[in-house]
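Coming up: subunit A.
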Amino acid sequence: MCLADIPARLATAILCLAFSAATAMSFEIEERQLYDATPEQARLSVISTADLDVFDPIIRAFQASHPGVAVDYVVTGTTDLMQALYDEGATFDLAISSAMDLQTKLANDGFAQNHTPATPTDLPAWASWRNQLFAFTQEPAVLVVSDKFFAPGTAPQNRDELIAVLRANPERFQGRIGTYDVRQSGFGYLMATQDSRNSDAFWRLMEVMGRLDAKLYCCSGDMIRDVASGKLALAYNVLGSYAASHQKNTGGYQIIEMSDYVNVMSRTVLIPRTAQNIDDARAMLDFLLGLRSRKDLVEATGLPAVDPAALRANPSLRPIRFGPGLLVFLDNLKRQSFLRNWENSLLQN
Partner candidate 1 sequence: MNGPGSIRKRLFIQLALVAAVLSLAFFLVVRGVAERAAERTQDDILSASATAIADSLRSEDGHVTLDLPYSALSMLGSINEDRVFYRVVSQGKTLTGYPDLPQPDVPPRLGAPGVETLTYRGDEIRAVSVTRPVGTGANATLVVVTVAQTRQGLAAISRQITATATGIGAGFFLLATALSLWAAGSALAPITRITGSVTRRGPTDLRPVQANAPDELVPLINALNSFMSRLRSSLSRTEDFITEAAHRVRTPLATVRAQAEITHRKLNKPEHKQAIREMIRAIDESSRSAGQMLDHAMVTFRADSLAQDALDLRAIMAETCDRLGPTADLKDIAIRREIGTEPVAFTGDGILLQAALQNILDNAIKYSPDDSDITARVAIYDNITLSFTDQGRGFGETDLSDLTTRYTRGANVGDIVGSGLGLTIADEVAKAHGGRLDISPNKNGAGACVSLIFPRA
Partner candidate 2 sequence: MRFLLIEDNPKLAGVVVERLQLDGHAVDHAGTLSDATDLTAVADYDLILLDIMLPDGDGRDFLERQRQAEKRTPVIVITARSAVSDRVGLLDLGADDYIVKPFDFSELEARVRAVLRRQGGAADNTLTFAGTTLDSTKGELRFDGQVIALRNRELRLLEVFFAAPGHVFSKTHLIDRLFSLSDEASENAIEVYVGRLRKRLEGSGARIETVRGLGYRMVAR
């Protein structure tokens, strides 16, 4: 995405490459964009796991309200972000990630700075931890079913129904089920571990999926595309926000929030210990926490803001809680044993 088709961005793209060379870090930069400010009074460097096209409106809106702040936006993966901050001591003013567990570990292990939000009352208690880690989106993991396989109203509404449907028609769904490869995807791993905590049905579902030779994916986008095209009958644990924004364009599938429970993930932001431009980092953080009041940005980015009312309206939505519990599945032994179980269930052949 760094090499966008807009000619004006060419220059920044070249700059990106220069920066990458200079920093000489081993973590992988997927995209990089420098948002100029004239005159430039300060520069805010952000490391993020959110794609540039998703976050672009937010950065521009932030610059509109804070003229003079140039933003150096670096996109990387969740694990790379962790590696950059935890192991390599990279210097960033703000870290935005969808991996709540890794962000929690950063905060727990002392890689984050304290911040008092400008409007703390707007923030639900579950949406912050230690005054260091703040959630600013609220994104459910959903089931996506293809219109070709499920007429409206016939799709399973909870995990038991899903298991029953899959068991009843093995030939129909053989090879047509998609889910995350939790070995590759941090988001997939987080959702799977939360599932394993939440429900006994999870492992049964994995067994059934394994028997049906489920296809494993790295990303929500690919799964949605395949469901939309009818290549897949359904995809489990897809990021709801992506599914919703793609649905507008392509259609061909239904988005189902399971009635037994829905894991709700949040994108989180923290100010790394190494931050240089702390003032603007705080300003950006507060700006992100105010996302709910910017309907235009929610619309443009497709990122659902933290919304306590939605949680009250649907009790099956379960936001993933911050806390030391999230560290459990980051434990090496735990991860090994979880992945072993997962492989045993899903990769039966």
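The candidates were selected such that all candidates are chains of the complex that A comes from, given by their letters.
By our rule, a contact is a pair of C-beta atoms (placed from the backbone, for glycine too) under 8 Å apart; a residue touches a chain by one contact, two chains touch by 3 or more; residues count from 1.
No experiment lies behind these values; they were computed from the predicted model shown.
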Among 1 or 2, touch partner of subunit A in the complex: 1
Residue ranges of subunit A in contact with candidate 1 within the complex: 107-110, 129-130, 197, 321-325, 327-329, 331-334, 337
